[in-house]
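Complex shown without one protein chain; remaining protein chains in place.
After this line comes chain A, so read on.
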């Protein structure tokens, strides 16, 4: 009989699976009205006790009613054990309702497990939490259309990982922005300045972030990065990108923690590959490469979290977001270590600071604007050494190393920009860059005499 089915179900839950069967749990599991679930539980208890009086069943009841206390008529709602039921009922002046709250095999010491059971089943049924309730509200209509429009807005504006994160958040709502949309969006928005190569890489990283830290994807992205990444990496992560990646880091750190943990393991190979190339081009040390070297050098250091952030930065190089103050805090931790490394490495600028031939066409105004933003936010912090590559108005690819000190201001950055823009011919650029880079780390300590300083003998003529 259909009626007996629920009895068997309850029997199975209670005795075989040793679960705590609350009325709410039963209601969601069997898909019945809450009152029916309560009646089912009662029926089960009665029958079981009739058949087998020594049944190992402990029942808790819900009692509610009113009584006069302190001059007020108080309404009390309580979950009580079976042995206390009559005592509580007798104290109440008016008993409004009594029903079975839960059935379990073992005697409960306190009501904590009841709450946990209800909480768990509720979590998995959040979207239709009032489906089996006895009260239906006509006014409570979820605004489905509005949330989906907000998702679209997010997709078009934010970056991949942020979108992924939004996905994970919104899926709780039952909506999930189609992840396929993210990939075509990448080249357009922030990714405009990156080349298609970058786009493909970002797709890799995108897939990587989407899948739950799969070794395979990690390895693929790592391997895709590994070959000759000295140039790519360094140019890939200009300061601008780093800034924008920061917010993602913070927001995603919990989410991506497991991925990140795996990444450093894999990316240990990366520094080994990148480092030799990177060392030669240490002038253009991009932050992640720096971090990789740091990781390599100071493997014993427990700055694992720093590396992790750098790794996530590696993986999520496409993230671009307006700098938020929160992102500063992550950079803050990073930075104190970096000066140590940078001082060590900067004295050895590579002679062949070949401008990366890649299509990392960062437009000039963009990095400054980002930097100024970051500069404002990071006025009090030290930043890691970053190199920025961009094409200036003459079509020359210019790379400059930027090192922001604590007292660094936007003007200092702009000065650096101006001086770098004087590098017209690439050959001169090459020559200038070492000098530029050597001066780079000293910027933090040097005065703001950048604009007046003549970088090289021909610098005088370059200025227009």
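Here is the rule we go by: contacts are C-beta pairs under 8 Å (C-beta built on N, C-alpha and C of every residue); 3 or more make two chains touch, one makes a residue touch a chain; residues count from 1.
One rule holds for everything that comes next: contacts and distances are computed from a predicted model.
> The chain dropped from view, which UniProt name applies: "MTMR7 protein", "DNA polymerase delta subunit 2", "DNA replication complex GINS protein SLD5" or "Electron transfer flavoprotein subunit beta"?
Per the UniProt record, the undisplayed chain of the complex is "DNA polymerase delta subunit 2".
> With respect to the chain omitted from the figure, which of A:14, A:100 or A:402 is a touching residue?
A:100
> Pick from A:21, A:88 or A:385: which residue touches the chain that isn't shown?
A:88
> Tell me where the left-out chain touches chain A, residue by residue.
Looking at chain A, the ones touching the missing chain are residues 3, 6, 23-24, 27, 33-36, 38-40, 42-43, 46, 60, 62, 64-67, 69, 72-81, 84, 87-88, 91-92, 94-100, 108-112, 114-115, 118-119, 122-123, 126, 129-130, 132-144, 146-147, 169-170, 172-173, 253-254, 257, 303, 305, 329-330, 332-333.
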